[in-house]
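And then subunit A:
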Amino acid sequence: MELSLHPIILLLFFPGGLFLFVAGLLYEWVDRKLVAQYQNRIGPRFIQPLADIIKLLAKEEIVPDGVHKGLFIALPIVGLASALAAALYVPLVGFNPSYSFNGDLIVVVYLLSVMTLCLGLAGANTADRFSLVGATRTLTQLFSYEAPFMLSLLGPAIVAGTWQISEINAFAIESRPWWFAFTQIVGFLVAMVGLMGKLEMPPFDAPEAETEIVAGALTEYSGRGLALFRLGKDVELVIGLTLIAAFFMGGLANPLDFLWKTAILILVVAALQSLFARLRIDQTVGLWWRAGALLALLQLLAIILGRYLQPVLSQFFSGLFGG
Partner candidate 1 sequence: MELETALQSAETLLQPLAVEIKRPEPERVDVYITLENLKPAVQTLVDAHWGYLAAITGVDKPAPAVAGAAPDGDVEVLYTFANGGALATLRVRAPYTDAQIPTICDIIPAATLFERELIEMLGVDCIGTPDRGHLILPDEWPEGVYPLRKSFTGLNQE
Partner candidate 2 sequence: MTIGAMLSDIVRSLFKKPVTERYPFERKPTPARLRGKLIYDPTRCTGCMLCMKDCTANAIEIITVDKVNKKFVMRFHADRCTYCAQCVENCRFDCIQMSAEDYEMAALTRTPFEVMYGREEDLQALLDCAEKAPGDEPAA
């Protein structure tokens, strides 16, 4: 769907800033509500995430000593900004992305990991023990899921023949019945699990495991900084879901498409969240490098074989069956 609006509105209001905050908060509520429903309890009211953010914004922001003040304040802002910037290249709400150029897939994934980088830096910046341990865990987890997640996203990109998200989205829409989720089932699984690793959802929430290191890298943050980080996380959730829906679930043609596909995705993600115990950081890294990266490589190999051997094979088969 084409969206012709003034670029400023695209940037600030509709699929860009404000709407994204609201969508992020809504998706966080849906996620928390679903996890609650899975655990047979009621869960928060729908404006709870908004209430949390308002409360945090109203609270005084304490800058602990032994911390680089400028960095302490700048990090949440940079984190949120990078998440918002990544939103421009992604087909939010089924409309074509506001800006797209060849190779913006790499830029989006890189911008999303800038957010995690800010989180790691925020933890390392303070002298508090918990956030130092949290920071090391955040960064180790960042390096462990980055490669497999990227490889799994490259699957559809190679088949579509471009690295431009809007074109991959268009390609996926055309080959509608053949969702990439079915043709590249392994890539889809790795991408799903990669998304949960990026958003530090259980079982990969070792970097902010409250029973071990209080709130991990965010232990020292309160007030505005914490609110911005939380918003950044929500925005990342929305972008991640749209990215996977666009790539693996037959593209996003219109808002309705966007709604029901992300709804299914969040249903599955919430189920995965409530199914597992938290993995220790060494187990997550082990899982990622051993299982994740290997599977993603196998998937790529399968695609390459399928893509370039396809003319040779079909000719061979047609020869065989007297085509």
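Candidate entries met the following condition: all candidates are chains of the complex that A comes from, given by their letters.
Simple rule for what comes next: a residue touches a chain if its C-beta (ideal position, glycine included) is under 8 Å from a C-beta of that chain, and two chains touch if they have at least 3 such contacts; residues count from 1.
Not measured: the values here are computed from a predicted model.
**Q** Out of the numbered options 1 or 2, which touches subunit A in the complex?
**A** Result: candidate 2 touches subunit A.
**Q** List the residues on subunit A that touch candidate 2 in their complex, please.
**A** For this pair, the touching residues of subunit A are 36-43, 271, 274-276.
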